[in-house]
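This is the structure, below, for whatever I ask next.
Entry: chain A
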Amino acid sequence: MNLPFAIIAAVIVAAATAAMTLRNLVHSSLAVAVAFGGLALAYLYLDAQFVGLTQILVYVGAVAILIVFAVLLTRGGEPPEKCIFSATWFWGLLITVAVFATLAWCVMHSFASRRDPSDKVEVTVKQIGDALMTKFVLPLEVIGLLLTAALIGAVIIAMREEKK
Partner candidate 1 sequence: MLGTGIIKGMAETARNFLGSYVSREHLTTVQYPEERSPQIENARQFPFLVFDGDDPIKGLRCVACQICEKECPPKCIYIVKSKDKRVDYKGQSQFYPARFDIDLSVCMSCQICVEVCPFESIKMDTAYELSTTDRFGGLMADKHQLAKSNEHYRHIHPTDAALSDAALAVEVAKAKAVAEAKAKAAITTTVSPQPVAAT
Partner candidate 2 sequence: MTDSLDQIFVTLKHWLLSGLDDLLKWLEVAPPGWSMPLVSIVLSLAPILMVFPALFAITTVLERKGLGRIQNRYGPNRVGPFGFLQFAADGIKALIKEDLVPRAADKVVHFIAPVILVITAFTVYAVLPFGRNMVAADLDAGLLFFFAVGAASELAVFMAGWSSRNKYALLGAMRAIAQMVSYEIPLILSSVAVVMITGTLSLTKIVEAQSTHAGLLPDWFVFTPWGFMGFTLFMIAANAELNRSPFDLPEGESEIIAGYFIEYSGFKFALFFLSEYLSMFALSGLGITLFLGGWNAPFAALDFIPSWAWFFAKLLALIFLFIWTRGTLPRLRQDQLMNLAWKFMIPMVLVNLVAAALWHFTGPGWMRWLTSGALVVGAYMLLGKPQFESKDIGKRTYRFAD
């Protein structure tokens, strides 16, 4: 743990907390965007240039925009009247803890945790591309298929129904 990482982590956690607790939906989504940006900074700090920049491009540039757009198109930005905690907060907490535990277990047992942090490798974009096209081509294709299916689904939902 060092100072820059601590700052970045603090920013991410603060933004995520703000996203959960702020009453105004648009403020929440802006806070989410800040959290995304913080995550990108963390990647950049870890020398993962490509991932960090892609994080900004995709999450700040597209996902955050889609979220605010959806918020605008559905219900405006009025803060909700009632308490912001949902009635099923207990189950939500349980699921969160379960997801966190799974992820933590994965990280602890992955090869990354056993690697010596001192042997730094320079990863170029070309290597990432090669890896995506050879070693990880199956996951890539599966994700592509999934996204295409989602896209077609969205088009079908948005399609105007013909009057019979």
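Per the selection procedure, all candidates are chains of the complex that A comes from, given by their letters.
Note that in this section contacts are C-beta pairs under 8 Å (C-beta built on N, C-alpha and C of every residue); 3 or more make two chains touch, one makes a residue touch a chain; residues count from 1.
Keep in mind the model is a prediction, meaning the values are calculated, not measured.
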Neighbour chain for chain A in the complex, from 1 or 2, resolves to option 2
Within the complex, which stretch of chain A touches candidate 2?
26-27, 30, 33, 37, 40, 49-50, 53-54, 56-57, 60-62, 64-65, 68-69, 72, 77, 124-126
